[in-house]
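One chain of protein is taken out of this complex; the other chains stay put.
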Amino acid sequence: MPACEPPRFEGLVGWRIIADPSALDAAPWPAGSHVVRISPDDAFVIGAAEPGVPGDEHAIVTPELGFAGAAVSAEQVADIALHHIEWQMPTGPCVAQGQIAGVPSKLVLHADGSALLLVACAARHELEDRLG
Amino acid sequence: MNEFVETLLDLPWQVGDPKPAYDVVIIGAGGHGLATAYYLATRHGITNVCVLDSNFIGSGNSGRNTTIIRSNYGIPESVAFYQHSLEMYQRLEDETGCWIMHSQKGQIWLAHSVSTARTEQTRALMNQAMGAKTDYIGPKEIKDLCPQIDLSGGGRYPVHGASYHHEGATARHDRVVWAYAQGALRAGVHVHQHTPVTGLLMDGDRVTGVQTSKGNISAGTVISAVGGNVTTVANWAGVRLPIRTHALQAFVTNAHAQEFAPIVSSNDLVFYVSQTPRGQMLIGAEYDRFASYRQATSFAYLQACSKKSITMFPFLSKLRIMRSWTGICDVSTDFSPIMGDTGVPGFMISTGWGTWGFKAIPAGGEQLAQLVATGSAPLIEPFGLDRFAKEAAMADPSSAGTR
Amino acid sequence: MLWVECPNCGSRPFEEYRYGNVFPVTPDTITDADARNVDYAWMQDNIAGVTLERWFHESGCRRWFTAKRDTTSDEFLPLDD
Partner (left out) sequence: MSRVVYDGTPIEYEPGDSLAIAALRAGQHPARGGTLCLAGDCGNCSAIVDGTPWVRTCQTEARPGAMVQRHPNGSHPSPGGPEHHTQVTVRHRSADHVVIGNGDSGAAAAAALRSEGHDVLVLDEADGDEVVGVFDGPSIIVRRNDGIEHFHVHHITLATGAAEVHPVCPGNLLAGIFTPKAAAKVQAAGLDLGNVVTVGAELKAFHGEGRVSEVELVDGSRVSCDNVIVNLGSAPRDVLARMAPLVPVQIVGPAAEAHALPAAPQEGVLCPCGKITVEDLDGVWNKGFHDLELVKRSSLCGTGTCQGAVCMPHLRSFVADRSGVEPKPFTARPAARQVSMAEAAAGYHIDTFRRTPLHGEHTKLGATLDKFGGWFRPWNYGDAVSEYWAVREGVSLGDVSTLGKMMVSGPDVVEALERLYPNHVHDIKVGRSRYVINLNERGHVLDDGMICREGDTRFLLTFTSGGASTAEMWVRDWVETWGLKVHVLDRTVSHGAINVTGPLAGELLRRAGVSDDDRPKFLQHRHIDVAGIPCHVMRLSFTGEASFELHHQIDQSVELWQALMELGAPLGIKPHGLQALFGLRLEKGHVIVGQDTELDSTPRRINMDWAVKLEKDAFVGRDALIRTASLPDERRLFGFTMDGPAPLEGSVIRVNGDVVGHVTSSWDSPMYGHAVLMGWQKRLPHADVVEIDGREARVSAVPFYDKEGARARM
């Protein structure tokens, strides 16, 4: 069974931006922010004041408080992948999305193998139970 | 000597190839095709009938289903039709003299939430009104009927109640096919295995026969009782169907002592379990959600079904999976069967059986035969292909196919 | 297990997706407007072979994509074939 500590989640504060993919590609993200690209037209920006998206006047830019996140070590990532992920884990840095222990989740993988594990707050208790 | 071998009936095959012409040619020697032939011959004296199959008799869905007979549907038309079929099954051994291993077990359909309890209650009330014996029962009665159940559902799926369908039964699927085959053969019907139909003979917009690997056969009426590939057959006649083909899987464990009496289904979890006469635990669930003609078994299915089953029945967790199988089923757009005329003269159809239609074999065959012989079959009239254009779909909230 | 390749997220078990059916094609032989509508609303091509179909990656990016699949083998084929 998992040898590692279960992840500790906390609510994340960020911005959700839906815009033309090209506008998101070109957007000057605020310094220190962390951008989770969910799909070509969808970005979750953590750790920044309200970001602007030049180039798309119709962009949706709105606070995003729907995710809980947990910083997980490379060892924890490997452990979660071994026991809870049916699909093959890519190597970072990148965003890996899909079911983890049956719960739709996201892993923002860093180059060193550690990651930020994201889950909808509404399903956080389920993921905690299953990884814990 | 194995106890399940000894009373087998015989199959008095005709020798040689099909004749060049028959009154009725039925494509598909499964339960529905053979039952239709049997009732044409025995009820209506129409014996100049040929049943063709690309493989052996019962090689399609008739040999792959989970053998459950029930009439606990949700709309009056369906309850009436399936109750008639259920009662015909109860008499089938007497009528044919064949032991089909019919066994009345009762079916419990579990509800794990307020909303599914409403569904099961609705099912029970509609069943009662239409002559099917179904009651809504509480957890204690469920536990009495099935002591192996974990009423807490693993702490996650607590049992609110269930509809209990008293006359729910099982019969051995192959033996039902053979009973009809034997009866039809004895009555003079021709059954030709390994004779694929490759096309239809048309005269203008009328179907006049079939093309087969053994030559053309003309027919007064051609009936498709094909499972899985019905769209191909219908396309030959220019008939468009509201049918999509899906894979449906099931599995059995090894054989165990007879200790599990009823058939148990779950509305929320979508699985069902029963014990076969040979002692295997037989477990199934819904069809794969994507369209497919491939009869592939997936481990994901075994995984999901096992998890659902052991959640409600912890004793199953130690039992070992012996064999899984997969068939392809025809799911209609409103999840109810399609029987009767197609709008193309000379061409009738029996399809849309969703999760395979085993329970409907006697009534489906009887009614289709009656339609051929007399031009009228009230029980299946609501299930005609023309219902879609008439905006009279038979959408049944209690049909297994709707979930 | 059917593995489905999401263009955004990669290969995932089909349980992560919702199947969105094929693009409906009503045959030209049906000319009457009402009959065409009945066909569009209810009938299925149900092709045994290569189909163009829609999948929605529900557990991932939550976006639709179009895929080409052979329903007799469940093999996914390159879209530009």
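Here the chain labels run A, B and C in written order, and each chain numbers its own residues starting at 1.
As a working rule, a contact is a pair of C-beta atoms (placed from the backbone, for glycine too) under 8 Å apart; a residue touches a chain by one contact, two chains touch by 3 or more.
What you are looking at is a predicted structure, and each value in this text was computed from that prediction instead of being measured.
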item	value
Chains in view touching the one left out	A, B, C
Touch criterion as defined above, residue of B:Leu125, B:Leu145, B:Met202 or B:Ala373 at the omitted chain	B:Leu125
Residues of chain A (touch criterion as defined above) contacting the omitted chain	1, 11, 13, 16, 18-19, 41-42, 58-60, 62-66, 81-86, 88, 101-104, 120-123, 125-126, 130
Contact footprint on chain B, counting only the chain that is left out	1-2, 4-6, 8-13, 56-59, 63, 76, 112-115, 118-119, 121-126, 129-130, 147-150, 156, 174, 178, 193, 253-257, 259-260, 268-269, 275, 278-279, 281, 294, 296-299, 302-304, 306-311, 313-326, 334-335, 390-391, 393, 395, 397, 402
Touching residues (missing chain, whole complex) on chain C	1-3, 18, 20, 33-34, 37-38, 40-42, 54, 56, 58, 62-64, 73-75
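What we mean here is this: only the chains that are shown with their structure count from here on.
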item	value
Higher-contact pair (C-beta pairs counted), B-C versus A-C	B-C
Inter-centroid spacing, chain B versus chain A (mean Cα positions, whole Å)	47
Cα-centroid distance, chain A relative to chain C, in whole angstrom	29
Residue list for chain A, restricted to those that touch at least two other chains	none
Residues of chain C touching at least two other chains	13, 15
Complex contacts: residues of chain C adjacent to chain B	1-2, 13-15, 18-19, 21-22, 27, 29-30, 34-35, 38-39, 41-48, 51, 53, 71-74
Contact footprint of chain C on chain B as seen in their complex	229, 231-232, 238, 240-245, 288-294, 296, 298-300, 304, 333, 388-389
Chain C partner contacts - residues on chain A that touch it in the complex	38-40, 42, 86-88, 90, 96-99, 104
